[in-house]
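Take this structure, written in structure tokens, and hold onto it; I'll ask about it next.
Of the protein chains in this complex, one is absent; all others appear in place.
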Amino acid sequence: MPEPKPNLYPAFNIVRLSHVEFVVKDLAASKAFYVDTLGLQVTHEDGERVCLRAMEERGHHCIVLKKGAEPVANVLGFKVYQEEELDKAKTWFEGKGLKTSWVERPHQGRTLRTTDHQGIPLEFYFQMERLPRIHQKYALYRGVKPLRIDHFNMFSTNVDRSVEFYNEMGFRLTEYTEDAQTGKMWAAWMHRKGGVHDVAFTNGRGPRLHHTAFWVPTPLNIIDLLDLMSTTGYLANIERGPGRHGISNAFFLYIRDPDGHRIEIYCSDYQTVDPDHEPIKWDLKDPQRQTLWGAPAPKSWFEEGTTFPGVAVTEPELKAQPIVAP
Amino acid sequence: MPEPKPNLYPAFNIVRLSHVEFVVKDLAASKAFYVDTLGLQVTHEDGERVCLRAMEERGHHCIVLKKGAEPVANVLGFKVYQEEELDKAKTWFEGKGLKTSWVERPHQGRTLRTTDHQGIPLEFYFQMERLPRIHQKYALYRGVKPLRIDHFNMFSTNVDRSVEFYNEMGFRLTEYTEDAQTGKMWAAWMHRKGGVHDVAFTNGRGPRLHHTAFWVPTPLNIIDLLDLMSTTGYLANIERGPGRHGISNAFFLYIRDPDGHRIEIYCSDYQTVDPDHEPIKWDLKDPQRQTLWGAPAPKSWFEEGTTFPGVAVTEPELKAQPIVAP
Amino acid sequence: MPEPKPNLYPAFNIVRLSHVEFVVKDLAASKAFYVDTLGLQVTHEDGERVCLRAMEERGHHCIVLKKGAEPVANVLGFKVYQEEELDKAKTWFEGKGLKTSWVERPHQGRTLRTTDHQGIPLEFYFQMERLPRIHQKYALYRGVKPLRIDHFNMFSTNVDRSVEFYNEMGFRLTEYTEDAQTGKMWAAWMHRKGGVHDVAFTNGRGPRLHHTAFWVPTPLNIIDLLDLMSTTGYLANIERGPGRHGISNAFFLYIRDPDGHRIEIYCSDYQTVDPDHEPIKWDLKDPQRQTLWGAPAPKSWFEEGTTFPGVAVTEPELKAQPIVAP
Partner (left out) sequence: MPEPKPNLYPAFNIVRLSHVEFVVKDLAASKAFYVDTLGLQVTHEDGERVCLRAMEERGHHCIVLKKGAEPVANVLGFKVYQEEELDKAKTWFEGKGLKTSWVERPHQGRTLRTTDHQGIPLEFYFQMERLPRIHQKYALYRGVKPLRIDHFNMFSTNVDRSVEFYNEMGFRLTEYTEDAQTGKMWAAWMHRKGGVHDVAFTNGRGPRLHHTAFWVPTPLNIIDLLDLMSTTGYLANIERGPGRHGISNAFFLYIRDPDGHRIEIYCSDYQTVDPDHEPIKWDLKDPQRQTLWGAPAPKSWFEEGTTFPGVAVTEPELKAQPIVAP
């Protein structure tokens, strides 16, 4: 499949990814992980929900933790440019035959709920409660010093189709992996906010959320987190890394929260604001696309992910062998 | 003056700042500075001109060095979203009573030349020759490992007026310093590409270019550059820093090229893509806005700048005392 | 004066500098500085004294804070190799006509108290209570992540004489500044433990303690401390830096505690264990010896220091002009 042309005038204007709502079994255990260990800041807390933001974020939440029995991801949230984009979005999703509804969300203005073509629950808002800045309150910095949410990565049963769908929504392709035998995409990275991605798709049993990523200042913050986690009872939660991805050029670490939700800690990607930015094509057979330095990822990283509530998971259409640690 | 509302639907769509053309007296001396010391890459070279790019840039040039007698800045270049933005821009500038012309520029598509209200020469293009990526050719990295051009900072004789003009062009205010006595702006930072700024304005004799900034990976690269410059004959070219700005939260270093053009090395600012991002107001009396850690800037930093060819420099309308090293 | 030959077989064997006792007016204010801000760990605390250690230290204290009215330094402590070195030391000091006594010090074995030729109070011990290691308890790391005490720097009224005295004690010269006009030393750095120094001497009103230094992992920890201090009410306690010393090649920051005692945060010097290591000579007129990158030190840094109780301060014998910020 030829790579999609950038969609310069999409039907509605998404600014960036915004937040995810995770169901967790034990709010206290999740707080110990996200707040005491990663260093996210609590912006709301009651017996059922904890809202978190990263250090440079002014919006009320980038993660919502909700107490529950099944560790699913309830929704992926996105911010649009202006209120009128919500109405344009509603029209566009309905034109695709996808259900929409207006929902009430605490700390957010008018919010549109819908799904993508795979059934992934999406919500769009234009306004979220803005909080006082804490970016220069250095006494609050802890853990990995997370600055902002960076991207979502999802398993897709057909990456070409996911790319086509999100491209219509205005996401621009920055890098992709092609299966040379079939000419189909194995994985793809797409952005709105000017970095390598707001959303990415990987071939696999889907739809499922592979990970949610946070941006940190330097690789040394990631080394600090590894030292902290490995000496405070979180050794088994370290899944992959540290390393540098060939794709995105980012320095990375993958960890798992107490319910298994995967978090990537991430820094050092590049700027992609040029509308004529050329997507980079990688060969599925090139192991350096995954880890520039050569170390393979563990099996769990390829196979495990977070499901969405009530959304059936099916096998991917494309069968191919990823490179796994022997 | 009340701060300007963000202009969500500007008359034409600028993507980002792009490049500057500096007149230099000795191309070899300038290459020793920009290429051997800073680590920019040569993309074109003849007896009259040298074109440079930074490590993650795909466009042909972010700096053009042109041999000449007077060390001026010939032009500030900006990239627009699509070719049709050029025509919209022409109409808009002419509506302001400013002269425009179509000019031929090597390695660029159709290019519009004009000036801002102060007479600063501006050029807009939609297409520049794209080069093979060198972002992961780590053997080429040298000096401070510059990744991309980040912003221009200009002396303005009336910062309120400059902000109003650039706001109409779509630049959004992120931070500003107010003179509490007069209610007027002393300095302002405005962006298009999602960081703290593409352009900034400081009260002073103008119009002049205060500095051009480059983004680097971490503060340690800046320390490396200081070590290199201070032991290779460039000690006198170190003007201010290292330090952290209160404004922008960036880690910075200011250096001067062999002709006195000022370059800032810069990392660690924050993401500003939200259209409802709240500008941060600083008081002119607060010295931490300039240097969070308290060290004052030298007199030269407040007073010296690069002129534009044939553009008269006049005194600023607002008189106030900047904080200078005693 | 010709530089002293290394004294390969000194009269007694000092291992390293060990600790300092500071008199402070307000123990709570000092704890906020040393513990909450710098990140030292409390090992003993009562209403009169607080003992502190750094993260990799196993000995009980590197700083003792003692409540009192006058902010003096009560003693500089050193560890000797074996118990019998204490007796050899006693003999040596008495041979110099200096008074000695055996003193009881909590958490220490047999301890010898005496003074150097200038009257600086010195104590030597061979055994100090050893504590469980916390080096890999990463949850305890805070502030600048101090790893260990590194050196003392003292004002001397005659640096040549101080070097001669400490050289006899086995300290080896690593670097020194010479006043070319008189051929006399302006400053000197001397070590026992294999780095650039355990003790240093600077020409000035003396004897006084100029500063006590702590070793940290990387320059980024120093940047973190600057960010923290400048946003938690300690802006005025930042005195000089960050920068790189020409002498020692170390990355440095100088800060003042609530009583004015000066602390240096320090990393990156070099190994000096070779007995034939050549001392490096600097010219008093070379400003890069102080700051490789050129920025001058403030006047307070040259003039202020901590006195020793009951020890008269006199003018230096050598008069020369240090380089001070204009």
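Letters A, B and C mark the chains in the order given here, with residues in each chain numbered from 1 onward.
Operating definition for what follows: contacts are C-beta pairs under 8 Å (C-beta built on N, C-alpha and C of every residue); 3 or more make two chains touch, one makes a residue touch a chain.
Computed from a prediction, not measured in an experiment: that's the story for all the values here.
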| item | value |
| --- | --- |
| Residue of B:42, B:98 or B:228 touching the missing chain in the full complex | B:228 |
| Option touching the unshown chain, where A:182, A:231 or A:300 are the choices | A:231 |
| Omitted-chain contact residue, chosen from C:35, C:112 or C:147 | C:147 |
| In subunit C, positions touching the absent partner | 8, 15-16, 56, 58-59, 79, 81-82, 127, 130, 133, 135-136, 147-148, 193-194, 217-220, 246, 249, 268, 270-271, 273-278, 280, 292 |
| For subunit A, residues in touch with the removed chain | 218-220, 223, 226-227, 229-231, 235-236, 238, 242, 244, 251, 288, 292-294, 325-326 |
| Residues from subunit B at the interface with the omitted partner, ascending | 136-139, 218, 220, 224, 227-228, 230-232 |
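The definition used in the following text is that only the chains that are shown with their structure count from here on.
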| item | value |
| --- | --- |
| Chain whose averaged C-alpha position falls nearest the assembly-wide average | B |
| Averaged-CA centre spacing for the pair subunit C and subunit A, given as whole angstrom | 50 |
| Euclidean distance of C-alpha centroids - subunit B vs subunit C, Å | 44 |
| Chain centre separation (subunit A, subunit B; CA means) in Å | 33 |
| Sites on subunit B at which at least two other chains make contact | 218-219, 292 |
